[in-house]
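Shown here: the complex without one of its protein chains, the others still in place.
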Amino acid sequence: MPRFNVSPYASLWAGGFAFRARCVTIYPRHATNSDSPHPVIRLSQRIQPWLFLAPYLIGTFVLIVLPALVTSVIAFTDYNALSTPTFTGLDNFRQMWESPIVRASLRNTLVFVMVAVPLRMLGALLLALLLQRKRRLFGLYRAMVYIPTIIPETAFGLLGLWIFNPVFGPLNQLLALVGLPQPAWLTTAAGAQTAIILLLTLQLGEGFIVLLAGLQMIPRAVYEAAAVDGASEWQSFWQITLPLLTPWMLLLLFRDLLMSVQMTFAPSFVMTYGGPYYATTYVPLLIYELAFDLFELGIAAALLLLFYLMIGLMIVIVVRVVGVERSYGS
Amino acid sequence: MFTTKIHTVRLRLILLLLSLLIVACGTAATTPESESGAANDTPSGDPISFAVFGDQAELSAFEAVVAAFEAEYPEIDIEIQHTASQSDYRQRLATSFSAGSPPDIFLLNYRRFGQFVSQDVLEPLGPYLDQSDLIAADDFLPPTLDSFMMNGQLWCIPQNLSSLVIYYNKDLFDAAGVPYPSNDWTWEQFLETAKALTLDTDGDGSTDQYGVGIEASIFRLAPFVWQAGGEIVDDPANPTRLTLDTPEAQRAFKFYVALQTEHHVVPDRVAEQAEESEARFLNGTLAMYFNSRRGVPTYRTIESFAWDVAPLPQDVEKAGILHSDGYCLSSKAANKEGAWRFIEFANSVEGQTIVAASGRTVPSLRRVAESDAFLDPTLPPANSRIFIEDTESIRRVPIMETWVGIEETAGKEIEEAFYGTISTEEAAQRAQDLTQGYFDEVNGE
Partner (left out) sequence: MTSHHLVALLVALFFVLPLFWAFVASLRPAGFAPAQSVQWWPDVAHWDNYLEVFSQVPFARYLRNSLFVTAVAVPITMLTASLGALGLTQVGDGARRWLLRISIGLLIVPATAVWVFRFRILGALGLVDTPWALIVPSIGASSPLFVLLYYWAFTHIPQELFDAARLDGASLWALWRRVAMPLVTPTTAAVALLAFVFYWNDFVSPLLYVFKPQYYTAPIGLQVLKQIDPTNYPIWIAGAVLMTLPVILIFLFLQRYFLSDLSPATLFERN
């Protein structure tokens, strides 16, 4: 990813946690202090931290780094799980480009990202604003909002299948009760896409918590000062809350963009299996089908890689447009 | 105050972890027991792994075969690896193959074994069968062994065969005063029957009882095409393209699609999503359901109505479609001799009789298929004989490496036509365009 190294991203991460600080000051003070209180650093003291890190580093290397590297290499080979991979250069990418189904899956995923990511962020923001008060029962409400987020994916998909049942499902029965039209949900392209977006929007607990934290970190005094100046609630939202929340929102945006890689898999696998007619064939599901139904592991790996490049590109665009330096600078 | 809070938090965490550990220790303590219980004889060498898919009834049947085998060959230990759903099963196979440690023996459908043959990961079983004292090629019903032949070799031993049949609810036929299907009924008779059994019982304007339940897939469409005298591919032996656009195929395609779009005897997309056809059949609100033999164990649990099976209706020709799974042997298996002993046993009269008792399969051995183990007159379906009669009219989809992709891609187009989104001509054209790559891939090599 040219022009985008990890460092601004790392500071984003930390910036969200402590945005008052400038982006480089994420490291603990004792580490950046050159005048260490211990003039004599014994060898054991230098080795000890690495011993502490060893299980994490070794485990991560063996179980994440190594397999991921192999997958990236496989993307440039003809490999169908049964044979030995043979190097074919960019042939997998050419095949993908020619496949209308791959293009459909990229389009679907793009639409999903464009709709679901803003929706999830807006939802998280509104919920955080609504439920931030320290009042009786609000703690319970916050917990309730978080609950869909922790429901196991497979179970959640099954529940979705039931909730969106066009005839017997509780959702349509409720809509009928209040006199609203009852969509046929999973049987139409738009309905199925909407159902999956709605279901995943319910699982916005993580963003909700992050924004709650962000709101809490805004000092009361800022609002009080604004109130003294005669600012309305609406004005102080636009002029104080929103700007101060921006770093957190950005953090969420990056996270959701990245997570969208995986998010759609469980619901599209359990509820629609890509249908009707490729409408919910998102990239992760297609990768799964390519790899485990057609045994085209090479193409599956190539698609994964391509998708990552696209997400990376999106992040670069966001970084350029919004201007990370501006948000985290001062 | 701060510290007390931390204190209570810590206490709670410790309690939580302890409670989890106690439960876990319970598990750990019970596991060895169940293991030692299983290993009461003394098999030598590593166990031979045997991967199967299917529901609990099938698993029990396989477990019974393994038990009988181990009683006879105490020196060989077979270890079943069971996966419930077929898609999960494929995922496991792909993973274990790519990781270089496939199961020694595994079940494969004849539509899928081509993928494996082309990659040289199967052990050809022809030579083993030729030398067997227990089973011989002649013992098998004709279409089965053929369906596991590729490149002039026999690759897997078929354990079963099944045609597509129609399961029908006798009570609904009686209530509507419609005669039961005969063994040589025609498309027209089938359609009339279906219409007579499609009812709006409560008069609210929506159908409550459907005449027919049938999936939208090439596998369901194919027998209609053959019955109309058409073909699904240009040359079944060396296919180079789909031929759903020929007049014969289109006539069949239109008849099949009209069941839903025109006559509405099949649930439409919304109705199907609301309640699947098979569930409707089980609940007694769908009269005729197309399925292979695999439905039988479940249908045998039906108490609320009587049911039987009928053959597919015929048109200018009589044609059924083959379903068959075979025992395949990995070329990497360490103990091929022992593994073959098991495959041989499982497909001997003794082994197949055990599986036949589960009701799930139509045995591939003629002797077992014609025995009471399969034709058990005390259990439904009474008309079980149709599964093994007319085996010459059972046809099969082409055997090729990329067939799975063709079937899935074409299936999506057929589904669109079936639910009336596109015409049959359009579906045929699109299916052909989208699958051509799969044909070329095979023929190019």
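The letters A and B name the chains in turn, as written, and every chain counts its residues from 1.
What we mean here is this: contacts are C-beta pairs under 8 Å (C-beta built on N, C-alpha and C of every residue); 3 or more make two chains touch, one makes a residue touch a chain.
Because the structure is predicted, anything quoted here is derived from the model rather than measured.
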item: Contact with the hidden chain (one of B:Ala279, B:Val316 or B:Leu379); value: B:Ala279
item: Chain not shown: contacting residue from A:Pro118, A:Gly139 or A:Pro219; value: A:Gly139
item: Residues in chain B touching the chain absent from view; value: 6, 9-10, 12-13, 16-17, 20-21, 23-24, 26-28, 30-31, 34-35, 49, 51, 55-56, 79, 81-85, 88, 91-92, 94-96, 98-101, 275-276, 278-279, 282-283, 285, 298
item: Positions on chain A contacted by the hidden chain, ascending; value: 6-7, 9-10, 13-14, 16-17, 26-32, 37-38, 45, 48-53, 55-68, 70-72, 81, 127, 130-131, 133, 135, 137-155, 158-160, 162-163, 165, 167-168, 170, 173-174, 176-177, 202, 205-206, 209-210, 212-213, 216, 248, 251-252, 255, 258-259, 261-263, 265, 284, 287-288, 291, 297, 301, 304, 308, 311
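Throughout what follows, only the chains that are shown with their structure count from here on.
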item: Of chain B, residues touching chain A in the complex; value: 87, 90-91, 94-95, 97-98, 115-116, 119-121, 269-275, 404-405, 408-409, 412, 415-416, 419, 421, 434, 437
item: Residues of chain A that touch chain B when the two form their complex; value: 79-83, 99-101, 165-168, 184-187, 275-278, 288-289, 291-295, 297
